[in-house]
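The excerpt is restricted to a subset of chains, each kept in its original location.
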Amino acid sequence: MKIRPLADRVVIKNVEAEETTKSGIILTGAAKEKPQVCEVIAVGPGGMVDGHDVTMTVKPGDKVLIAKYAGTEVKVDGEECVIVRQSDILAVCE
Amino acid sequence: MKIRPLADRVVIKNVEAEETTKSGIILTGAAKEKPQVCEVIAVGPGGMVDGHDVTMTVKPGDKVLIAKYAGTEVKVDGEECVIVRQSDILAVCE
Amino acid sequence: MKIRPLADRVVIKNVEAEETTKSGIILTGAAKEKPQVCEVIAVGPGGMVDGHDVTMTVKPGDKVLIAKYAGTEVKVDGEECVIVRQSDILAVCE
């Protein structure tokens, strides 16, 4: 089953705690309950959003940092995902 | 009886719990009271909404994910429906 | 006596409960106190509203669904009416 996000939305998946540690990015304080390092699963087409033309700059496979509490949680094929707007993505980890 | 949504509005219907399970999308935690996977029943014409030109990208029959609490509940021909704006639709499930 | 709404405003009148049942649209739960199915009585000219050009897409006689709590109640020739903006109208029932 495939999930196709609309407009400027991005489907992301939490990266496991082990991988997070390996990559060298650990979140401070209260951030422990909900990791902010995520992997991009699917990316919307962008286009006109609230009257502004949005170009998508992330792609599936990217490791991204998102603001905590951003987005809506869903479960796709038994895996917990979050759908955020691209503007909720703070940075890409390379 | 037919319901014709205005502007960027979309009429959606909750997909039964069984079908939700089959499709592999199950909503987490508090989402159980109000399923987020819905089927599109009717789609507005789009056009100028708050001064922005909106193109409709969903069509009747699409299975969509919506944010909980989005939209207004109505009952059409005895069936519970919800009217949302297209921007409340997070993703299409294929 | 005639009431002529300004800009994008629409004067609507509650449809009687009997007619509502007949048409097959019944509102759920808390909606019972204030029916959402209304008949359009008068339609403003549209035009520039908050800097956006608004085209009126409803006409007198249309049966429409409005969000509860939308609009301002007035009594015209002894009959209770509500004045809403066209953007408060969710859908037309055909």
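As written, the chain order gives the labels A, B and C, with residue 1 at the start of each chain.
Convention: a contact is a pair of C-beta atoms (placed from the backbone, for glycine too) under 8 Å apart; a residue touches a chain by one contact, two chains touch by 3 or more.
Since we're looking at a predicted model, the values are computed, not measured.
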Count every copy of the one sequence in the whole complex, not only the 3 placed here. 7
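Just so we're on the same page, only the chains that are shown with their structure count from here on.
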Averaging over Cα atoms per chain, report the distance between chain B and chain C in Å. 23
Of all residues in chain C, the ones touching two or more other chains: none
In their shared complex, chain A is touched by residues of chain B numbered 23-29, 31, 36, 50-55, 57-58, 65, 67-68, 86-87, 89-94
Contacting residues of chain B [partner chain C, same complex]: 1-7, 9, 11, 42, 44, 47-51, 72-78, 80, 83
